[in-house]
Every structure is written in structure tokens, then in C-alpha cells.
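The structure follows.
Note that this complex is displayed minus one protein chain, with the remaining chains in position.
Residue numbering begins at 1 within each chain, and the chains themselves are lettered A and B in the order written.
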Amino acid sequence: MVQTRMGDGMKIEMSEDEIREDIVRGVEDAVDRAKIDTLPQEEIDYLTDLYTRPSKFVSVEPGNEVVLTFDEGSVKLKRLVISIGRIPDLQIYERVFCSDTAELAHVDYSFKPVKPIIAEEQIEMEQALLSTILPLYYGAMPNLSLYSQPDGEFPNPAELLPKGKIDEAQKAYEGMIEHGIKDMVFVSSKMYEAGADGINFDTTGSAGEPDFLAALRATEKLKEKYPDISIEMGMSNEFVLGMHGDLEYEGTNLAGLYPHEQVKMAEKAGVDVFGPVVNINSSESIPWNIGRTVAMMKACAEEADIPVHANVGMGVGGVPIVETPPADSLCRASVALAEIGKQDGL
Amino acid sequence: MSSELFEQAARSVVDADVEEAKKLANQALEEDIPPLEMIEEGFTSGIVEVGRLFDRGELFLPQLMGCAEAMKEASGILKEAAAAAGEETAEDIEIVLGTVEGDVHDIGKGIVASILEANGIKVHDLGTDVPTNEFIEKAKEVDADVIGTSALLTTTMGANEDLIKTLEEENLRDRFKVVVGGGPVTERWADKIDADGYAENANEAVRVIQDLAN
Partner (left out) sequence: MVISHALASGMGGVRTTGDLVARLQMSEGMRIEEAKEYVADKLDVDIADMSDPVIMDEVRKEYGIGRVQPAAGEPKGMEAKMNIAELLDIKINSVENFKDKTS
């Protein structure tokens, strides 16, 4: 028997056969939902070997390392109740964690609240860029929910939809999209002008496909304005939640798209690096979760023409949904996605 | 013949075809198909399929509302006929639903409300940032079967525990079932705080609530 975990982080013991069966079931679930290819037998064998090794920690073979980017880095140490400014935080990411990129972000982590403090954010970015070497993103979430009541002027679709007020909800979303694009372009422009190496639209789609569409349109506008700007787009869910239902981008309905389909939309808009998400099911085992995660991530990477950096953290990418992700699960997810998931980065 | 009608009924719900659903409900009555059998075997199968499709990203919230409308209209016709014929119909399950205090996330909770409504569960949606006492007062007022809470943040999950403790202090713990859910909430957490049920997603919430209430 081998120790592994449930998606909620609980330690469990499974036999090698049970682990293999769960990996296969996970892959089958991914194939069924996302309508993608299954994994070949040798990759199932590889994952089974990875998840049955008794060692606490595993790593990729030398030469298979990938780029590591960490979203929202500059506020994460503060969350650990460490009294630290954002620039020392970024320097720690560069020099202690040896991250390959870092990200300046405001604690609100949404574009809208950054608007009134944009000058302060620019100064922080300028200062950070003088004393760091690694590429620095400025990141925030499109967070379209902030444009509906009580935080914004539009009626709240999350309240309208359960009441069956579909037309009103759709109209509200359409207004929210326009406001969201304006703020994303405004903030991103200012931060790019301050010298940021790139802009990260993080947790895109959290308010459904209107959120995704707003980020795609904002990307288009930014690329038109600054052809050299680098845009990363990280997702929030494995499929795009259909909250409007009728929103298209380049002739494709955005609702319900899975990672391998999302990345093609991102490419069309001009995104440079794409960050897919596959959610954890906390009631299934980690082997089950890694099977479906790797299958969906690999399909995305194979379909992509741009670098793909999977989200691998609390509750996504084969990592249990706990605030303190255990190293045994995290390192295995990291390795599985680098070596089998064909990721360009994590 | 009735199996064909059941299939058509299920399809009318999946297609969100309200007029077709009403027509099929009336046709079932004309053909002397027991109304409750028509609901269970026909329309309910349809709404279960709707939940499955929504869970897979193959059907979207606005369409789901249309499906719920078809279900509601057809069931209404059949339940009325069943009552007129003296058939005993199960009482509607009622739930008081909200996002816990300190948490303003409303999208996931709204989806759960929509799916529950679509499945014929009466939802009293209190919105977001709902204090513990408001959940309890509303549940007492409407004599709810279930209190359902959503917490999207690790920092607000604790409100679920407060709710259960307060229900115990007020000797109401046996009166209402408590079902918890939301991003960081897990079955392990639900067990730990002694909740009655946990749902990973909106679709599962339907099954858990129906099991608990019946």
C-alpha cells in the first residue's frame, strides 16, 4: 500500500492497482468532458510510477525543467502576516525562491480599484524594475463582478438570473464588459508605460464568459496600442462558465470552452502566455485528479502555438484544496505537468 | 406509449420548450398517465439531464432558467391534477440560502439557487454577507427544511461553524438540516463542523438536499 491523498488533502492509502485505476478514471473523465484524446499507456504507467513512489519528494529529470511564474507574488508574503513591502517581496521571489518571473500586484487584485491609485502603482513598478533582474508582470483580475451592484452601476446578473430575468442580466453583462475593457486597458497601459515587462490578466472568466470576452477584447486593444506588450492570461476554471450564454469571439461561443479551446481564443486576441486551470474535485483521490488534470493540460499544450503555463496551486492542477499544500502532492503535480502535461511553464 | 411520452417530456425540459412541456403534461392527463409518474419518469429525468449538462459546461445559466421554467409549468399542471384526484404529493422542500457573513461572492451561490429552483426546491435567497442570526430567523419564519451556506474564502469558512453552534445553543439543531459548500469547503470540513451535508457543486447540492429533506 502507498500513501497518497484525497483532493481535500486527507492522507489515504491505496494499492498500486487502485492508484492506476483512479488515474485511468480521471483521464476518462477528462476525455469525456473536454472531448480530448486519452493518454497513451506509457504515460499512464509513468503517472502510476510517479504516484506510487514511496519518496516524499520527486523532481523532473535534469533538462526537463520549465519556467516558473508566480501570480500575485508581491502580496503573497504579506498574506503570511509578514510585515514586508512589495519590492522586498519581489526581490525575495527573485533571489530566495528563484522564480523565473514575478508579479507586482495590489492587494485588491482587480483592475477597477487600481484606477484611482495608478500613479502610486506606476512608481512602485518603476522602483521595482530598477532593483530586480527577472521579468516583472503587473497583474490583476478582470473581476467583472465589481461592475454590478452593489459595487458598480449595472444591475447584478447573479441576482437577476435566478429570478429568470435573462434579458436584463445579459444587458447588464454587456455593459459590464465595456467598463471592464476600459479599466483593463487604462491600468495596463499605464503599467506598461511605467516599464512592466508584461501584464497578467489573472483568474479570467471568474464571472463567466463575459469576463473572458472582456479580457480578450482588452488584449486586442493593448496589442494594437503597444505591439511589443506581453500579455499573460490565466484562467479561473476548467471550462468557461456560461453566465450570458450568447457571447461569441471570432465566431465561437465562449461559454463551455475547455482549456484546449480557450487557448485558441487567447491566441487570436494576441495573448503571449496562457495559463489554463483544471479544478480539483475534493471528493476524489489525488491520482484521479492528476489523471484528468494532465489529460486536459496536455491537450491544451498540444493545441497551443504559444507558451502554456498551467496553474498548479491550492485546489487546481492536481494539488489538494488546502491552504498548506503538502509537498508530496505538489511536487508530483509539478513533475507530472512538466514531463507528461507538456507545459512550457507552471 | 408512455415511455415515449416520458422521453418527449424530458426532452422538452432539456430544450427549455415551455409550450411543448405544457402540451405534453396535458397530453399525459388525457391519456390517463398518473400525473406523479409523468413528473418523475418524464420531466424530472429532463431536469436531471439539465444538471448534468450544466456541470459539464454544455448548458449555460440563461438556458438553465428556461429549462427550469418548462419544468415548473409542466409540474404545476400535473401537481394540480394530482391534487384534484386526491393523490398525495410531496411537499416542496424549502431552503434558506446565502453567502456567509464577511463574504460577498454571489456567482456560485446564484448558480446553486438557480439549479435548486430548477429542481423544484423553493429557495429563499438571502444574498451575500449574511449574518448567522439572519439565516436562523429566516429559516424559522418560513419553516425551512434546510439552511444552505456558501463560503468562497478560507477566511469566511468559519461562519459555517458559528451557524451550527448557534443552532445548538438555541436548541434548533434538529429542526434544520445544514448543508455547506463553496470553493475551499470540503467534505472533511463539513464533517469536522458537524454539518449535515456537503456539496461539491450545484448539481450535487440538489441530490444532497433532496436526500436530507426526504
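One rule holds in what follows: a contact is a pair of C-beta atoms (placed from the backbone, for glycine too) under 8 Å apart; a residue touches a chain by one contact, two chains touch by 3 or more.
These numbers were taken from a predicted model, which means no experiment stands behind them.
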Chain not shown, its touching partners among those shown: A
Residue, one of A:Met10, A:Val60, A:Ile84 or A:Ile118, that touches the chain absent here: A:Val60
Of A:Gly85, A:Pro135 or A:Pro155, the residue in touch with the unshown chain: A:Pro135
Options A:Thr52, A:Thr69, A:Ser110 or A:Gln262, residue touching the unrepresented chain: A:Thr69
Residues of chain A (touch criterion as defined above) contacting the omitted chain: 57-60, 62-70, 93-95, 97-101, 129-136, 192, 194-198, 228, 230, 232, 272-273, 305-307, 312-314, 325, 327, 330-332, 334-335, 337-338, 343-346
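As a convention for this text, only the chains that are shown with their structure count from here on.
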Averaged-CA centre spacing for the pair chain B and chain A, given as whole angstrom: 31
Contacting residues of chain A [partner chain B, same complex]: 6-10, 33, 145, 156, 158-159, 161-162, 164, 166, 169-170, 206-208, 239-246, 255-258, 281-283, 314-315, 321, 323
Interfacial residue positions of chain B with respect to chain A in the complex: 56-63, 65-66, 68-69, 106-107, 109-111, 113-114, 117, 123, 125, 127, 154, 183-184, 186-189, 200
